[in-house]
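My structure is below; once you've seen it, I'll send some questions.
Only a single protein chain was left out; the remaining protein chains are all shown in position.
Letters A and B mark the chains in the order given here, with residues in each chain numbered from 1 onward.
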Amino acid sequence: MSVTTHQLEVSIWRGGAGGGEFERFGVPAQVNQTVLDVVSWVQQNTDPTLTYRYACRVGMCGSCAMMVNGEPRWTCRTHVSKVTKDNRLEIAPLRNLPVIKDLVTDMDPFFDKWVAAESVHHPSMTRRDPIKPVATDSLARLVANDGIECINCAVCYSACDTVAGNDAYFGPAALNRAWTLYNDEKDAGQQDILDAVSGEGGCHNCHSQGGCSHYCPNELNPMDAIAGLKRATVKNWLRGK
Amino acid sequence: MMHRHRNQLLWLAYALHRFSGLTLTLFLPLHFLMLGQALNGVEALDAGLRWTDSLFFKIAEYGLVFLLTIHMFGGLRLMALEWLPWSGRQKSLAAGAVAAAFAVATGFFLTAVSP
Partner (left out) sequence: MLTFRLYMLQRITALIMAPLVIGHIAVMIFAVQGGLSAAEILGRTQGSLWWAIFYGTFALAVSIHAAIGLRTIAFEMAALKDGALDFLSWAVFVLFAALGLGAVFAVTA
């Protein structure tokens, strides 16, 4: 791997739940370098106390999501050359989540909202029942398929200003999952889902800013899924609920 | 670099919708109060209407119609996005149609207010 002589100016947020500030580091620039490489370099060569998360480092697990120059991204799939402005990089923990330390956020609120949105499978059968074949090309199945690749990375959740302004709002990921389950013919909880997403934190809070769909690294479309949920709640109401 | 995530079209649409709604809310009570002057007789209403002759007012008026049409077309776009099963390309077409309609509305208004 060729090493160039110039240094990147990297600002990394340091701190905890009580607050913090950006700390500057000089990081040798490489020809092929991701933001995760940059963070790892700092922790391995300059400051071992820097705390951050990653796992697969190949864009499959979503653990390395952070704010890079103000945008939520998977750092392992973000080439430095694509995002650096004037040789500068600003790296911060994901927005809209409590910070534990440095670049690590507490994902509990994210997952709690997942459950609160009834984005959990509602079984309709037991193991003693014969396996029910699922139509693979029904419209509902295709709609569900569009959203099931979500790996819970919270990039969409961080991109959303409505999440930022509304503590109770479930957010795009939880609602996207609810929509896939609503369209899943094996799920028996359609009414539970509609009830859950019609309450205080539900889908009707979405203002269609589109940040979620814009930033989803898996190219999902939570905004569309939320629109689907809105349609479903309206149809449900027109049917007399 | 704080809010780079806002550099995209749909966020701008949201922001315009919110801003226009808020501004219209601030304007509306004044509008109602002025019309309410009619209760005090024709002269009172006329006195209020004199305000509308100034150039500043005409510009403000144009701004208001602009905000109103933006808010309404933005809202209709939102409802189409939510309630009609449209694909991405059709949404762009809708946005284009809306923009054109708005341009027409503005054009009409400009001819109407010119002396």
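Note that a residue touches a chain if its C-beta (ideal position, glycine included) is under 8 Å from a C-beta of that chain, and two chains touch if they have at least 3 such contacts.
Treat the numbers as computed from the prediction; the structure is a model and nothing was measured.
Across the whole complex, the hidden chain's contacts among the shown chains comprise A, B. Of the candidate positions A:N166, A:Q190 or A:N218, contact with the unshown chain belongs to A:N166.
Within the set A:G147, A:P172 or A:G202, the residue that contacts the chain not displayed is A:G202.
Where subunit B meets the omitted chain, the residues involved are 18, 21-22, 24-25, 28-29, 31-33, 35-39, 42-43, 45-46, 49, 52-53, 65, 68-69, 72, 75-76, 79, 105, 108-109, 112-113. In the full complex, subunit A contacts the hidden chain through residues 162, 165-166, 168, 198-200, 202, 204-205, 230, 233-234, 237.
Basically, only the chains that are shown with their structure count from here on.
Subunit A and subunit B have Cα centroids separated by 35 Å.
Residues 1-6, 8-11, 13-14, 17-18, 78, 81-83 of subunit B touch subunit A in their complex. By the touch rule above, subunit A contacts subunit B in their complex via residues 69-72, 85, 90, 159, 161, 207-211, 214-215, 223, 227, 230-231, 234.
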